[in-house]
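Here the complex is missing one protein chain, while the rest keep their positions.
Labels run A, B, C, D and E following the written order; every chain starts at residue 1.
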Amino acid sequence: MRVVISIGGSVLAPDLDPDRIEAHATVIESLSREGCDLGAVVGGGGVAREYIGAARDLGANEVQLDQIGIDVTRINARMLIAALGSGVDPTPPHDYEDAGDAIRRGDVAVMGGVTPGQTTDAVAAALAEYVNADLLVYATSANGVYDADPKTDPDATKFEELSASELVDVIAPMSRDAGASAPVDLLAAKLIERSGMRSIVLDGTDPARIERAVLRGDHDGTDIVP
Amino acid sequence: MRVVISIGGSVLAPDLDPDRIEAHATVIESLSREGCDLGAVVGGGGVAREYIGAARDLGANEVQLDQIGIDVTRINARMLIAALGSGVDPTPPHDYEDAGDAIRRGDVAVMGGVTPGQTTDAVAAALAEYVNADLLVYATSANGVYDADPKTDPDATKFEELSASELVDVIAPMSRDAGASAPVDLLAAKLIERSGMRSIVLDGTDPARIERAVLRGDHDGTDIVP
Amino acid sequence: MRVVISIGGSVLAPDLDPDRIEAHATVIESLSREGCDLGAVVGGGGVAREYIGAARDLGANEVQLDQIGIDVTRINARMLIAALGSGVDPTPPHDYEDAGDAIRRGDVAVMGGVTPGQTTDAVAAALAEYVNADLLVYATSANGVYDADPKTDPDATKFEELSASELVDVIAPMSRDAGASAPVDLLAAKLIERSGMRSIVLDGTDPARIERAVLRGDHDGTDIVP
Amino acid sequence: MRVVISIGGSVLAPDLDPDRIEAHATVIESLSREGCDLGAVVGGGGVAREYIGAARDLGANEVQLDQIGIDVTRINARMLIAALGSGVDPTPPHDYEDAGDAIRRGDVAVMGGVTPGQTTDAVAAALAEYVNADLLVYATSANGVYDADPKTDPDATKFEELSASELVDVIAPMSRDAGASAPVDLLAAKLIERSGMRSIVLDGTDPARIERAVLRGDHDGTDIVP
Amino acid sequence: MRVVISIGGSVLAPDLDPDRIEAHATVIESLSREGCDLGAVVGGGGVAREYIGAARDLGANEVQLDQIGIDVTRINARMLIAALGSGVDPTPPHDYEDAGDAIRRGDVAVMGGVTPGQTTDAVAAALAEYVNADLLVYATSANGVYDADPKTDPDATKFEELSASELVDVIAPMSRDAGASAPVDLLAAKLIERSGMRSIVLDGTDPARIERAVLRGDHDGTDIVP
Partner (left out) sequence: MRVVISIGGSVLAPDLDPDRIEAHATVIESLSREGCDLGAVVGGGGVAREYIGAARDLGANEVQLDQIGIDVTRINARMLIAALGSGVDPTPPHDYEDAGDAIRRGDVAVMGGVTPGQTTDAVAAALAEYVNADLLVYATSANGVYDADPKTDPDATKFEELSASELVDVIAPMSRDAGASAPVDLLAAKLIERSGMRSIVLDGTDPARIERAVLRGDHDGTDIVP
């Protein structure tokens, strides 16, 4: 099975904790031993947020901020690579072709961001499209897709299953504001829709959940079905 | 004044007509003589559509199709560069930094697409953000932003002016379908919103309209105001 | 057996027909299954001709025209790659070392042009030299090497076999004119001569002929012997 | 006057404080207005130290740690670039030729690290050599070169002036230990020696000191004379 | 006036003599002061011949030999760049676009070879085409184009003037043998023909002859006229 895992920055590196990164590496190694071909795309997390805040104060424009964020995601990718040790492309690929090439050769590929104006959520969806993945997992700090923001709306209800098309409909209004309550970026949702990939949105703060979801389909997040 | 012009594929190259490309080059040269710093981002047009159709028949996935489309946009960029002759970066830049560098040195920069999953509309918005453009012009085959698809809805009304935030609200439902009636891509609209750039959406099939809009603010498309 | 196949633009893509590209892919897959290590170099065809014509009208110089032609050959390479699906380097290599590396790893490498002033015929010969190919096949729209242009001279006689040195002597005067009646580029012929590679020039419009020629030496084109 | 300034990580970014970075940008802009051609090389600081510590826990080897450190220095370079705004190469150059090219074109070049096994101190010396700088300034957290470590030895005496050759002699034993009390890396000192560049080692925590030292030769650090 | 000078390896570096290289740099500087925009393409000379001979003994194939030769031409380019000091692109460009870009910015561009299977003669012609040069000078060890090899045929007569088309006719049979008596490579001659560039073939062993030829049209080599 070919799987792409998007590990949000808030999941992998809210702060720099080697144990948390190690735990994610352990899951990837375990999935790899079970025969999965794997790509991972990691976000920026706390360090990215700090750098971006400081750069904004210094007058950087939005594209410059995105570039700084991308650089941090690539360092985070190096951290996960260091934790994986072997069986992994030792350099974070900068485009889908290099990542796909690594996966074809039997390595795990760990990417960060690719270009300004595009989140790592969208990168993960495009990588999954490119390698014709069987499954795309979003390991986020939310535990699935809700019909409203569960942080502010006590009546928010989680979807167990959504079609990709419904996902776009649900995400679109949520991604309207800067304070983005959407668990997955809208562009990512549209890429999922156009490719018809099977996807899961789940709470990745305990990485063991990713493993169970991939290997046994056992999770309490949201299934996105083609 | 620093201006980025997005010339849609359907405007620059619905088919391969040197006269049409020459006419766009003439406008860019004229704007340059008037003192504008210029970036242009061109789409794929008819050739891209044909290649993508054939590649889809051959089993290419969506990312591969995007890559083929990007390659065609870069050839179209070379065509416009050839027509411009001098005062232009002779190679289509592949990222915002190279394009920005060319513009800083006084050259016109002509880009095509950048990465799969991102339209040339979005590239134009990101380039405009990156170079802190004063104006971003979308030269499309539509003549502005309507509240509905004017091709199918006789009551569709064109907006004379929209805030960037309203643009996103109007575009979002239109960009819902594959048959995309939106004159500007949703991601582009969001980049416009986050940067607060002044933008114009107009009918670019007669390139002289672009010149009048930039130099005199005279156009009958839609103004997007911060 | 290590084989490099040059598929002329007029053979692969006189126009954009997925079935024709698919037929070439089928032959390559079949040769690969038979144990051949394979490189393919594809030409520009009809789209290249149209772009080059339009760019010439726009004032592009010869090197710029070559660059546009190279870009089209690389898109054609992507088309063939899409048709091949697996077992192929997913990106058209831009130099011989990348192509050779892909072939060494067991992938088919599909290249387009490399640099202005050099045809894809010459690229195929150089790639064959670089990978020490056992056989170089020119799949052209002619069905072999003649002592005169068969289109204009009714007495033109096809050679069944030529030494590489004789090939250069025959080709040299033919490649004298722009209307180039030579089935193979002169530089390519000289590279064949210096390396002493076994080569075949045959009619590639029916790709099955390529397969028979490679596997059984059965063809009615011209054999070039060291 | 052509000047290269090495801004240590502990000086520019002990933590991420936009005001401190802004203050350094202000000095660079002021020197630029005074007619200096400028290159800057920045270190990693607190974020680098944290990332390297975590990566070491994850089992990264020394070269991987260096690569992570280099990535952080390049983000720091982007921060300083953002603060400079205009008149600066917008991308941190990765080698001396790109940096030298930017300086020749009248831009400030801001680099981070270049390759594993080489500190940013050494990068600054090599950049100064490459651009034939008139002056190389080390803005460090020490306020000059001492004959012993002033933090541990109360009798440590600061040199007002040293020859480059003496600098190497003084630095060599200090750079012996991991806890490196040397204000400048030994390889950097050797590059200074071989090129015979004039250099200053001074306390850069208040960037105004850099400006006074460059423009008026007024500083209380150590002068390295050829 | 825009001029490209091809300095053959046997002219620039039959052996490694700094005075000879300096003399060529002096001429280039002088032409630059006279207002010429300049590109230079240098050959491999004695060192290339030695390396290629040794590599052939080691079993390198022809493309590998070409690559080694290209590497040596690029070092020779660095030597000429060192001698020029300022006003020159400090890195030998690897393609025509980078070289053209340097020339447009007012620098001298010094290239070596570009790709296997293509001589530096052909590179010079392609660079001249690309930058729309007014004049292309071949500084060779011959003193013009003869109707036979003057080294072996006492009746060989030098042409004072040839059309580009006649040049191809004269060169073609000469370039037939490995012991190549042609003063200019056949592919180069064909590029000259297709572009209709004015060219001069002259004895470059005394570089002052290049200067007189460019500035005053005074030389006793062969003029190639469109």
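Rule of thumb we're sticking to: contacts are C-beta pairs under 8 Å (C-beta built on N, C-alpha and C of every residue); 3 or more make two chains touch, one makes a residue touch a chain.
None of these values were measured; they are calculated from a predicted model.
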item: Shown chains that the omitted chain touches within the full complex; value: A, C, D, E
item: Contact residue for the chain not shown (choose from E:35, E:59 or E:106); value: E:59
item: Which residue of D:55, D:68, D:122 or D:137 touches the chain not shown here; value: D:122
item: Touch with the omitted chain, as defined above, among E:22, E:134 or E:147; value: E:22
item: For chain C, the residues touching the chain missing from this view; value: 97, 100-101, 104-105
item: Residue numbers in chain D that touch the chain omitted from display; value: 61-64, 95-97, 114-118, 122, 125-126, 129-130, 132, 168-169, 172, 176, 178, 186-187, 191, 194-195
item: Contacts of chain A with the absent chain, listed as residue ranges; value: 89-91, 105
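One rule holds for everything that comes next: only the chains that are shown with their structure count from here on.
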item: Least step count from chain C to chain E, where 1 means the two chains touch; value: 1
item: Fitted rotation between chain D and its twin chain E in degrees, CA, nearest 5; value: 120
item: Farthest-lying chain, centroid of Cα atoms versus that of chain A; value: E
item: Centroid spacing, where centroids are CA-atom means, of chain B and chain D in whole angstrom; value: 43
item: Separation of chain A from chain E, taking each centre as the mean of its C-alpha atoms, in whole Å; value: 54
item: Numbers and ranges of chain A residues touching at least 2 other chains; value: 64
item: Pairwise touch network: line, ring, star, complete, or other; value: other
item: Listing of all chain pairs that touch each other, if any do; value: A-B, A-C, A-D, B-C, B-D, B-E, C-E, D-E
